[in-house]
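Yeah, one chain of the complex is gone here, protein chain that is, but the others are all in their spots.
Letters A, B and C mark the chains in the order given here, with residues in each chain numbered from 1 onward.
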Amino acid sequence: MDKQSRRQFIRLAVRGTLFGGIALVTGNLILRQGEPLFGKNRKSGPTVWQLNPAKCIQCGRCATNCVKTPSAVKCTHAYSMCGYCNLCSGYFKPGTKTLDTGAEKQLCPVSAIKRTFVEDPFYEYTIDETLCIGCGKCVKGCGAFGNGSLQLQVRHPLCDNCNECSIARNCPAGAYRRVPLSDPYLLKGFGKEKV
Amino acid sequence: MKKLLPDEILVKFLRLLAMISGIFSLLICILIFINFFQLKRTDPLNSPALTLLQERLIQNPGDIALKQDIRQLDLMARKVFFTSQWQIRAGGYLLVACILVMIICLKTIELITPKIPSIAATGPEEPWNLRKIQRRWIIIAGILLVTFSLTLVWFTHRMLTGIPAEAGHLKANVSGRDSITGNPVLQSPVASLTSDTVRLLGNAVKSNQAVAEDFPTQQEIRSNFPSFRGPGGNGIAFQKNIPVLWDGASGKNIGWKTEIPLPGYNSPIIWKDKIFLSGAKENKREVYCLGASDGKILWTTDLSKIPGSPGQNPKVNAETGLAAPTLTTDGQRIYTIFANGDLAALDFEGKIIWTKSLGLPKNHYGHSSSLIMYHDMLIIQYDQTVSGKVIAFAGKTGEKVWETARNVKVSWASPVLANTGSRMELLLAAEPDVTSYDPATGKELWKLDCISGEVGPSVTYANGMVFSINEYSKLAAIRLGETPSLAWEDNEYLSDVPSPVAINDIVIVVTSYGVVVCYDAATGKKYWVKELEKSVYSSPMIAEGKIYILDKQGMMHILRADKILAVIGEPSLGEGSVCTPAFGEGRIYIRGNKHLFCITK
Amino acid sequence: MRRKQVILFFLIIGWLSPPAVMAIQRFPKPEFESGYVVPDAQLPLPRAELLAWLDVTVLLLTLSLATYLVLKRRSRMGVFLLSLFSLAYFGFYRQGCVCSIGAIQNVTMALFSGSYTVPLTVLFFFLIPLVFTLLFGRTFCAAVCPFGTFQDLVSFRPVRMGAWLNAFLGMIPYLYLGLAVLFAATTTEFIICRYDPFVGIFRLNASFGMFLFAGLLLVSGVFIARPYCRFLCPYGVLLNWMSQFSWKHMTITPAECIQCRLCENVCPYDAIDFPQTKKNPAGQRKQVNQLILLSLLLPLLVLGGVWTGGKMHLTLAGVNSRVRLARMIQATPVSKDQPEIPEITAFRSSGVQQQQLMTEVATIEDDFLTGSRIFGGFVGLVFGITLIRLIRTPYRTDYLPNRGTCFSCAKCMDYCPVLKDKTNN
Partner (left out) sequence: MKKKIILVFAIILFLAIVAWMFRDLFTGSPELQKNPYDYGMKELRQTDTVPAYKEVTPLKPALTTITSIATGYDGKIYVAGKGGVDILDISGRILKSFTFPGYATCLTVMPDNTLVIGMGDHVELWDPSGVQISAWQPEDTTSVITSVAASQHKIFVADAGNKIVYQYNELGKLQARIGEKDPSRKIPGFVIPSPYFDVGISPAGELWVANTGRYKLEKYDNDGSLLTSWGEASVTLEGFAGCCNPSHFTILSDGSFVTSEKGIERVKVYSPDGNFIALVARPESFDEGTRGLDLAAGSNGRILILDPLRNQVRVFLPLKKH
């Protein structure tokens, strides 16, 4: 065996080993995913980032830490949980006496919440997502006094779905996690926590 | 092809363009930075002027001019905010465009200017020398790295306050404890890794057990519902958190309901997350397995054609039907028997393990004794008009382990297993005797002549006493001991279908015409009588200190299992039923005339 | 759109409070008489999964095309145009996420954490370039990786760097890879993504720090060709390993080298190995001695790495957010006037006991001790092997691309005067 072919042989052997290594890692990763590789119940499906409103403490970092400006996190209204209060603590600044839509009374720094009369004594509140910056101020107010129907959620069409979410990295409450793409929202109030 | 411009001019032009766009992009860069810092420094949304005005408004709520000022300022602040955001965005696009132009220009220049390879005057440097230098620098890099790391450790060292010593000690058992208590720590990846380990360990332990003995432990039996009237057939369920309120009509607290394809009066049995029951009509016999969580029928096994089957239908009473005996399970297989004497063992996937035909039973109402397991043996009470017997088959293979002939009349009661403290007894009732057998060998232990007629209700055992009952006969309380003897008897309220139940020091009898009576177990003193005014075929069950009595119209009468009568609830199923309910953790499963219901909280 | 009409549902009273005191109650719904219908929450869906598979397909296609262009067509222009497409697709359209470089961390985390499974598409993004490189060299770097192509585009005035600088800075990617794997394996962070210089540019949206980072790197990239690829990229380490043993690697000349020296200075990445026909001036004997000495030294280097890694484990663990939280809690006195630290507020309202956190942190630090030692050992090993390999230089008569560091960009081919046709006769 001359030098050249010996080198060739070593190269072949190492190449084979590397192939084996790749196959081993792949096989391991595919096998450990459990039964279905495709279909709805598989574990290996794609994921997206979402925050769990039950853990959220409204620290304001969703507004400041997202790689997008304005943030891809927006206030989302779970209408089915809303009490349709006249005095909405997510809409009005605390201490507001007269309940009208004057800017001096609005809690939202960008005035992204619209208030419309439904019937006595109920009002509907809708979020203008083009304005909302995801600061969570209204979420805090609604949660402290009301039912918590206003919740922060990552809005997926806006989200870049970074490999590691930069808000998740800085979320003090650890509220962010990867959720399956097939069920991309963690909004409370859809019977999810039904006991 | 003729060129539009000479190369030199084009290059000059492109160079100029590149320079302009370069300068331009630099300018935009600076502008964006300025805008960015400005926005950061004077956050328009939190402008102090606005806050000041608002504070003033709180003091003078009536000041309309002030309100107007705030509104204007607020609008302006928001405009500034959104405009500057827009500016940054637009600036970004502009910047990219400029840089793109620059890159294109430079690349084009690169393309059209001829590439002149440069050859150094001197040849390449001596490679051996290069290697030497490289080696030296790698070593320098290594030394630098170690020094740097240690310095970093030294500097960050002071920030650490360390972890309390006891926390370190806890490390060892953290995995086990957390996975048991389900602490939130579980969410951490570390803990989930260890919980995997725990699960694996659990499996290992379990498989060891399976090797040691081939039947479930008492604990496992109690945490499931493996036979008619619960573990041992004594009418007591050990599950907790049992619902007391539901309504079949509105669907309230009905977890799910599933239509069972073929009729049958057998009750559901439960092992872990699976529910089993059977149904039959002429020439068709099936076993069903349902998922406890959603009630979906997971599989159906057709047992219509098993080898040696009599091939003809027995004559049965409409109230007994062709599938009256309840199934049983040992956690590995399930066993079923039909009115024509066809017996089968299936695995949990519905695959047939073995089958047998016991021959058409001579039983004028139809065979209805349910099955029961003792260790790994399947026990069958096969009372017939002639040559009744009790048989035990090996669950795994279907081989006969023992068979004992019974000199009794035909009966419809089911076998009951009782742990008397000193031994296990198999208790059967049929005119004329209540008979006890050793379930391991089939040897008769004792018998007492105290029952007569066509016996329907099974016996029950509690605290050293056995209670038997039958219509036109009597309620007999047998005290076990050296020689079992009749402690007391009563014949005021008698049952021909529901079996009695006993707990603590009381025994409760439900008659088929709907009277519930509570006796003192030791003396036979009546504590209370409650008339349900409905007829009852299903046997009462005790769970969590409450008696559950299901009447034929599907109303569940929940009473306190106590000397004082208390009605806890009377929820209704909305469908008639004659089957005895089965209990899961926080659930009741009831087979109605058509559906199997899962009742939840 | 989810249209789940839940008439009654459960509200957890005081959902801010610890789980232990949660009471379950139904929420009283307003009753509208005006016929108002309660709308559903707007929940727009994310990008469909099918598109992720499209990405994988595009990756496969571009990679095949790149390989074809480099190995068969030997076309620098083709590689350049394809790299523009890749930059547009993987860079500006897909915004650089998920990329093969970052996928290292997903794969690592899936291997070490029981709770995370890597999506198949991400796994493919990790694997396909590796397999291609093992077969055909780093054609992925040449024309597919948006980071590489982007840097290639801006390297207008590449300066040749000395061999020593290449060797010195060339050790950084190993460290970066080691750290990235360590932090991913302990589910701490994805540092490759955190310090990803180009996604901000691809998205035209990022934090100020990210932009600055990207800008500075690009400026240095005008002079140092592909600084990220050569001196930072952790995936490059894996590709380097694969490429060294590749089945078919590109060559500078299509046929026989005529020693014209034209290609000597064209590679901006210093990836051309020059001919080496001389014997070691230091003498064969000394070379063998050095080899034996270093081979004996290798275990010591590894042990030194293990020791240093062990020393560093608490510092490294400090990157983990749980560890940071625990240290923060210990460092912060409980007092009312203290400005609120959101981390601590969130921890207090989570209901988790402090002792529990400390125990958890102890486990994490324990993992870090093991991990840091392995990391240190790995770095020591890399240093040792690199040194050993630098003792001798293989005998060769021709100008050859260095299989490990060559990006297969085909720039050198344009300078080779040997005609292609000659290969075909």
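Assume contacts are C-beta pairs under 8 Å (C-beta built on N, C-alpha and C of every residue); 3 or more make two chains touch, one makes a residue touch a chain.
Small disclaimer: the values here were computed from a predicted structure and weren't measured.
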item	value
Chain not shown, its touching partners among those shown	A, B, C
From A:29, A:54, A:85 or A:154, residue that would touch the chain that is not displayed	A:85
Residue among C:47, C:324 or C:396 that touches the chain left out of view	C:324
Which residue of B:505, B:544 or B:575 touches the chain not shown here	B:544
Chain not shown: contacting residue from C:143, C:224, C:237 or C:262	C:224
Residues of subunit C (touch criterion as defined above) contacting the omitted chain	8, 11, 13-14, 16-18, 20-21, 23-28, 30-31, 157, 159, 161, 165, 169, 172, 191, 194-195, 209, 213, 216-217, 219-220, 222-224, 227, 231-232, 315, 318-319, 324, 336, 339-343, 349
Hidden partner interface residues of subunit A, rising order	58-61, 63-64, 83-89, 94-95, 97, 107, 109, 121, 135-137, 140-141, 144-147, 170, 172
Touching residues on subunit B - with respect to the absent chain	43, 45-46, 152, 155-156, 240-242, 244-245, 247, 250, 252, 544, 560, 562, 564, 566-569, 601
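In the analysis below, only the chains that are shown with their structure count from here on.
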item	value
Arrangement of touching chains [line / ring / star / complete / other]	complete
Pair joined by the larger number of C-beta contacts - B-C, A-B	B-C
Chain whose Cα centroid lies nearest the overall Cα centroid	A
Gap in Å, rounded to a whole number, between the CA centres of subunit C and subunit A	25
Rounded Å distance, subunit B centre to subunit C centre (Cα mean)	41
Rounded Å distance, subunit A centre to subunit B centre (Cα mean)	28
Per-residue overlap in subunit C, given as positions that touch at least 2 other chains	116, 205, 350
Sites on subunit A at which at least two other chains make contact	69, 195
Touching residues (chain side subunit A, partner subunit C) in the complex	11, 14-15, 18-19, 22, 25-26, 28-30, 32-33, 37, 43-48, 54-55, 57, 59, 61, 65, 67-69, 76-84, 118-119, 122, 124, 143-144, 147-148, 153, 155-157, 159-164, 166, 169, 172-174, 178, 181, 184-185, 187-191, 193-195
Subunit C to subunit B touching residues, read off their complex	19, 109, 112-116, 153-154, 156, 162-168, 171, 175, 186-187, 201, 204-205, 208, 215, 261-266, 274, 276, 278, 280-282, 301, 304, 308, 311-312, 314-315, 318, 322, 326-327, 330-331, 350-352, 355-356, 358-367, 379, 383, 386-387, 390-393, 414-415
Touching residues on subunit B, where the partner in the complex is subunit C	29, 36, 89, 92-93, 96, 103, 106-107, 110, 115, 117-120, 124-128, 130-131, 133-142, 145-146, 149-150, 152-153, 156-157, 159-161, 163-164, 167-168, 170-171, 174, 183-185, 187-193, 195-196
